[in-house]
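One chain of protein is taken out of this complex; the other chains stay put.
Right after this comes chain A.
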Amino acid sequence: MTDPAAWSDGQRLALEQLQALAAGHGGLEVLRVTYGRASRQLEILMSIPLDGREPGPGIHLRQRETFLLIVRDDFPFAPPIVQVRHRRWAGTPHVQWGYQLCLYAAPSTEWAPSDGMRGLVDRLLLWLERAAADTLDANGVPLHPPVAYTSGASGSLVVRADLGDRVPWRSPSTNGPALLVALCTQDSRNGERLDVINWMDASEYRKRVSAGGPPKGPNGRHLVAAAAVVLTGDIGFEYPHHGGDLLSGLEQQGLPREELLALMAGVAYGNVLVAKQRGVPTPPEGEEWPHGPGAVPQMVIVGTPSREVVPGERVAHLVAWRIDLLTGKLTGRLGKLMTTSRKRHDNRDRLNQLGLDWLDTDPVRWARVFEDRPETTRRRDAESSATWLGGQRVLVLGCGALGAPVAEAVVRAGASDVTVIDHGVITPGILVRQPYMDRDIGRPKALVLAERLRLINPDCYPGCRVTGGSQDAVGYVSRLPAEGDDRFDLIIDATADAAVRSALERRRATTSGTWPALLTVLVGHRARRGVIAVSRPGASGGGDDVLRRLGIAARGSHAAQLPDVATDLYPRSARTDVFLPEPGCSAPTFTGSHVESTALAAALLSAGLDALAGRLPGAPCLPMAAGAIRLEPTDDDAHGTTGTTWIGWPEDCVQATVDGAFQVRVSQIALGTIRAEVRRGARLRGPDIETGGMLLGQIDEAAGVVYIDDATPPTPDSLCSAVHFRHGIEGSQDLVEHYARTTGKITSFVGMWHTHPDGPARPSRTDETGMANLVTPALGGPPRCLMLIVGGHDPAWTGWRDGADRTPPPQLYLRVVHRADSSGPPPQQPALPPGKYFRVRESIEPHGVPWWRRWLGGSR
């Protein structure tokens, strides 16, 4: 035994622990301890009694077995290596190189450092028990793939295309191995890497090559090839080290070596043909192609039935045998001969034999295989709402602290087409939190971002097309086609720019087609919280609309849940502490670090995708929703609000004004109030009597939208009849002020509504003459007002009035009326047309009661 002073603490601990075990009654014996000074490894030879165990179908266990434990100096933070000093168990699953036992499939979760050597011995005994019973691979558990010891120096192969039904065990007609060709792209920077993007039957490939036209990829892309054989069974648990062993193993599986050589030769020749087509210079005589024939690393992909992802559906496990450069050259020559000359048999046979000899003596090198086949791999985001983005075409407006991380996430999630728009350039200040580099300073953000995003999966097929546009987002939005946009499935507005939102809203309001989904993201002025506005495809309102609603909710109906959002994003008066990072007229922005802005960007996108995927808690698929996302509150957060708050809204009733100048969006709440008043009027005053009230909302001339948020009942001094409705003034000013106050002035008086029960929804002659009064009942109202007439003939009218479901009124008449002069006194009220008038205040008793019965009192 060498001097323990040289050992690490862990190695001393290992021996102590093992000796403690040996002192017990288990019969464990420590036979010999050696220390390799150069390797810094402690080797402990120990034996364990195994008598009394039932023999099983697996490995044979003797009465006592000896094991060599190799304890590295990082013990107990890594498990010791366990080896046997015999070859009796070679070829058994989970015995590598014939003597090393694979006790832990995933040491990071299975090895408990605190259990130390006791844990190791327990694990070893369990392993032996299972190996003896041949149950190391339980049913349904994926088989341990055959081991091939790979090396990065032997090139790499990324397998992206599924083998599908090309594997021989899926087709009942074929016996023996399937001969295939893997069609690959070759990495432009690393020529030693091939990406398999498709598979082809070998015979088909040979036919194409003979015809001088090797197969091409999408858009005429040149593809190189690699030979592939898929066997019906394992070669053995380990792939051999020498070409001869491998060839005989393949032969045992029904693949004659001549056939393999022919396949390799054909592929090599095909690659040389492709090299000419793609303009790779042919090396002068006497010099070699780089990598392999046709400047392509020559590989033979060997597939075996192995992994089970879907139970009962076994898919192929692939390894890639890297052919030596010289052998490759030989097969290249052979290929040319085989495909071009049918006469020179002798020559061919001689070369053939030479090739086989080479292969026989070659040491087998294995290239690294990186699996990306959908049939064997699972996307790490499979359970996430980000799958909604798969194959989608996405427009990201803004490439700043929110837009850049959002765009990156969209590309990584598998979108098929991503366009990023920003007219800004990279400045030193933004490097604090935006994902750009010092070398990019002065360059357009959108172009730099697009360049970087293209690198995420350039060779992935089908890949993601990334386009960068260094242009003004407002201009870009304004140029979107007017008949609806089918170029995008999702628009993400990450500009935090009111002008962009307004331009988008105008585009939506004036577009005839259905709009794609729209996500609008914003963060608060200190990046402690953000909001996301979600408009599903075809929703009546865009980001501007949804954020308006959120403002009304934060100031009014949901003030208790959104106090922080109200003060942060909907301040009552304009913020005075605007943050201007650079001198001069730089754009005001929020303060906050990379951590906060990136966390919020990710959380906002995640919430938006949850909403689009219909995965919000208890959520119906409402067309419009807004979520407030918060970072954990800090000591200066007065409200202490935490978590996420969602609010959703149903579709508005959307109709253009008669002159088409505005799109009017009447909220369900306003329609509900109008219908309640119509019902009430019918109950009290009879079904023919008109009623009306005020409309509250906003006329947005920039977006070309009139928002109707709410409606009011008639004032008590209003006069109703079957021919005319005249709105009174009592209490109306108070109501208007109430709405302005409780919504932070988002909502105010915008016009008047009245009904034409069982009549056409258009202005009567009296309405026309008294238009100014109809829209502004003696209020110093705005210069433009909306006149809304609700009408429709029976049975539609009565059906709507008494219906329980949310249906719009049968007819709406909408007109924006301009007041000629808003400064003077209100115009003269026209005379009331003749008819029986009810004053709203007095009509609280059911109509139709004769005066004498009322006077007498009692029942009707």
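In the analysis below, contacts are C-beta pairs under 8 Å (C-beta built on N, C-alpha and C of every residue); 3 or more make two chains touch, one makes a residue touch a chain; residues count from 1.
FYI, contacts and distances are computed from a predicted model.
**Q** Not counting the visible chains, the remaining one has a UniProt entry; which protein name from "NTE family protein", "Thioredoxin family protein", "Ring-1,2-phenylacetyl-CoA epoxidase subunit PaaA" or "ABC transporter permease" does it give?
**A** Cross-referencing UniProt, the chain left out corresponds to "NTE family protein".
**Q** Tell me which of A:W388, A:W646, A:F662 or A:F749 is the one touching the absent chain.
**A** Among A:W388, A:W646, A:F662 or A:F749, only A:W646 touches the chain that is not shown.
**Q** Just to verify: which one of A:L504, A:A601, A:L671 or A:A761 makes contact with the chain not shown?
**A** The one listed residue touching the chain not shown is A:L671.
**Q** One chain isn't shown here. Among A:Q19, A:T92, A:T232 or A:S557, which residue touches it?
**A** Among A:Q19, A:T92, A:T232 or A:S557, only A:S557 touches the chain that is not shown.
**Q** Would you mind spotting which of A:A5, A:A804 or A:A831 touches the chain that isn't drawn?
**A** Only one listed residue reaches the unshown chain, and that is A:A804.
**Q** If I consider the whole complex, including the chain that's not displayed, which of A:V71, A:V364, A:A533 or A:L622 touches that chain?
**A** The missing chain is touched by A:L622.
**Q** Mind listing the chain A residues that contact the chain we can't see here?
**A** Looking at chain A, the ones touching the missing chain are residues 557-558, 560-561, 616-620, 622, 630, 632, 642-650, 667-669, 671-673, 675-677, 679-680, 683, 710, 713, 715-716, 730-732, 734-735, 738, 742, 804, 806, 840-841, 844-846, 854, 857-860.
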